[in-house]
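The structure's right below; bear with me while I get my questions together.
Missing here: one protein chain of the complex. Every other protein chain is in place.
Labels for the chains are A, B, C, D and E, by order of writing; each one numbers its residues from 1.
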């Protein structure tokens, strides 16, 4: 226990002994990366199969508050990158984790975040093999930012992506929408809302494997994070060159999430999720995919919500309960609470 | 040109059209990552050779100012990760780049940084294949932070690392020390120093390949970034279980860097470098390594600076011009300008 | 304009400042009840109000609501009658 | 304590505030010259001063410096003479 | 009863649509010669698009989107003044989220925030008041914006600030009223409207009699409506019925929320804190007599216009709007958004030129967002 501070100071970023102690005691003793070099040296036999490809992705995580009902920034940082690998059909293997820590950050908080990352990585079957820490002056950061990058292997034969979507494919989700976004809005405190919601934050690697096994014709998957279901679908529809029609009556939504949206004038289709994905698969495999997802905790609320059709490419519409239709466009900027 | 703003606002981080426009116009149109999914799908035949290993590393970059003589944060972010791959013996192949942008950041500045990254990646022979952007509120960031992760391939047979260092190995560097640290100190402006120095920021992939070819017995290499030469050597000596003695008279140092250090009471051995590495190799290959480095622009100042010996494991000392010796310890916190 | 939604008053939180807790689909937020408060603040608990920008602006009249729904039902029955008549007409034609 | 280093005055930057540019191994920094300024500020240009926390605290006396170095040289010569004597002694022994 | 889902019943909607169709046929309304019904309130516009009512309703019924979005009718000069206040050192400028993206001549509030102004979104003026209590060293300004629905909330907040003797809270008052612009629209010779859907939430404050002049003086039917889809359809049916019967009256479909005479507490708070301005500038409609409110001299200590020496008092009014903006014509129903030369060109939601593109209730943004007019324009 060379680390005696309770809070991070600039000394912990200076490249000296204080930094080394912070890294060893808070980070590497938990993650146990292989070797002592500032790079991980890795091999997995799946990678050497002919036709296998390496999948590589990254995301920075900047959530406020750092801890919230159902998760924390560490859990997000692991799940987010695991999911970006998984939705492309890759088996997630290795993660890097880089921390930008604001001076004054509580070290106990860092330890909780790191523990949460380690637990989530274990659940997902990935290893955090390399990392970095930087300390920035107070007022130049926000507690802690985490950037994870992930490497996985796409086995030979797996070929999914928006370009594989065809008219007639069915659109599915793995559960209720907007829990994460609504939870964070309430947890931030500045709107003084109180609600019993948990973030949906979850790793979806096992769920994707289950879907690939049950519905081998799966065309594409994407996690519905920032910008929500609506943004993911708009991107996919545009890349696929198809139109998508959703059924309002099929969209799974908790009453509390609807309540937050009504109070603030928000649209739940644009709320962020951190454990929800949208899938396109052939109509005849849709039920199998739903069944496979529902067998897993992170797929309890799986259901069909619409289908792709040969309309205006990139156009996403919602058929309302009245039979009316409205365009579900890309969001313009961010969703702002409205009074009118 | 859907992007009409001159400065980043929270709207550019909101997951909607403004974000998409920023990403497309400023980032992906320059980096041209493969495919449209949020993951890169990659393969390189070097990776499928028996005995090859994948190298994986990451760093966050948080420099102030964002642009400085000799480089900018983008150049740093590419070189830093390329170098972390290279010093482990890997051939750098692919980079991810995640940006945390502070609200208010000038978009023209982002474009310059991105151009600099693209140019440096081209020089280094790596591709930026995946990325991310986040926008944080003003006062929660510092212009822009960049986190790069890198993937490379260590060819079969290459086995270098601190654990391979043996007593008798010679210690080399590829050039003058502390240019980057002294440049940044002066560029920050708050000490009101003015000096004609350029950051040493450079990619060292080609140099490492040249050294590996000229001195195949190379034992270990490490880039001397935060904490400087002293910190890198302390870590390596400890991991190797050897002592290291440096010769003060051999240490290459620009007079201007010495001047900055004298004015502020700093020790140049602890100043950061961004294009300098320290090498350990068998004595009989040291001259070959020096010659190979000097043939390249980033190795112009290459020279021998000391050697490993069987003293107290982990102990780094400096033999002064007088024949005296002093301990070159790990820095405690960060180096602070002194008056006394 | 004027996003307003029905919320139920579930508790008085600060009688002096006329603040109460309102609930909308399980979401709670403190609101000002100056516009709907009678003499007995506690009597508000259980009442439905129309909430706008953190204020309970109007008490919702349950009877009126029932009447409006009834009018819809009546219209529906009239419609059915009309449809039946139309069907009969068609059958006769 | 009291980190002080020799720096050369290369220009007067603000005569009213007694500020001048000093140079140390190619590094320039504005310093206050109140402690070393005579009547003719410009005469300072080219002078070496001892700089501490942004102030030129003392003019460096070149003659004195030379004298100190000379004393070292003298000592060296004396040492050499001694060494030769010792060597001669040894050779004789 | 939850007073919401009950009024979203698709079966009831079907019945209403059929009844509307019959009534429209009865009065001879066709696509070529439609009945023009203006929904005054932007909230109604929002509901129409959200539930796709414009596509479901009989071809002979055309909705004209009225001026009832307080964000949309805000003139650029007023946004400039917001930015000026927000950029004053020491100020915390608080606003509803809607107003963040409204363009001024120099910049919007979201741009001012990105350039360093301390601008915070709040859900309620009470949140701004709380910020003032917690930051005694800072001046907290609330951007008071909205029709009669919102006016009581700022009036009550100012009264509370006065009771607590807060010295660092003020309101930049931009409250406006509904009846006056309706009168201005009705007086426009280019205007051709057959009836109105009245604003439900404004009316819960002011009651239904302020609209008497519409029926009495202009002979147009008006039905005060709720915001759920069956509310709206029922109200359209009531308007058509009046037309069919040759009547013109003020009717109240939204009786569960709207009392005939409004809310006495709200009205008293408004009367205590505010007085009418001689006139107020509306984007696209110009100055309209007696259409805006200002803070009474007795509350001058809470009036940001007074505290910052900004706004109407200074006489620097009538900054010209940007050229080529057809907001005014769109708002009186003369042009459709898609007929504006700027629509989808100089004016898009990412960088709105006119205010009708800013809020999702703005007629232009609504067209862009829900009606897919973008594809045509792009």
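Rule of thumb we're sticking to: a contact is a pair of C-beta atoms (placed from the backbone, for glycine too) under 8 Å apart; a residue touches a chain by one contact, two chains touch by 3 or more.
Because the structure is a prediction, the values reported are computed rather than measured.
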*Which listed residue (B:139, B:217, B:282 or B:333) would be found touching the missing chain in the intact complex?*
B:333
*asked:* I'm checking contacts with the chain that's been left out. Which of D:15, D:43, D:69 or D:88 qualifies?
replied: D:69
*Just the residue numbers, please: which parts of subunit D touch the chain that's not shown?*
1-6, 17, 25, 29, 32, 34-37, 48, 50, 52-55, 57-58, 60-62, 64-69, 71-73, 75-76, 79
*Quickly run down the residues of subunit B that touch the omitted chain.*
190-192, 262-264, 312, 315, 320-327, 329, 332-333, 336-340
*At which residues does subunit A meet the chain that is not included here?*
2, 4-5, 7-11, 17-18, 21, 103-104, 138
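Methods note: only the chains that are shown with their structure count from here on.
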*Please give the pair of chains with the highest number of C-beta contact pairs.*
A-B
*asked:* Which chain has its C-alpha centroid farthest away from the centroid of subunit A?
replied: D
*Name the chain with the Cα centroid closest to the overall protein Cα centroid.*
A
*What is the distance in Å between the mean C-alpha positions of subunit C and subunit D?*
89
*Please report how many Å separate the Cα centroid of subunit B from that of subunit C, as a whole number.*
64
_Could you pull out the residues of subunit B that touch at least 2 other chains?_
9-11, 17-18
*Check each residue of subunit E and list the ones that touch at least two other chains.*
4, 42-43, 69-71, 96, 101, 110, 123, 127, 146, 150, 349-350, 361
*Interchain contacts (touch definition) - all pairs*: A-B, A-C, A-E, B-D, B-E, C-E
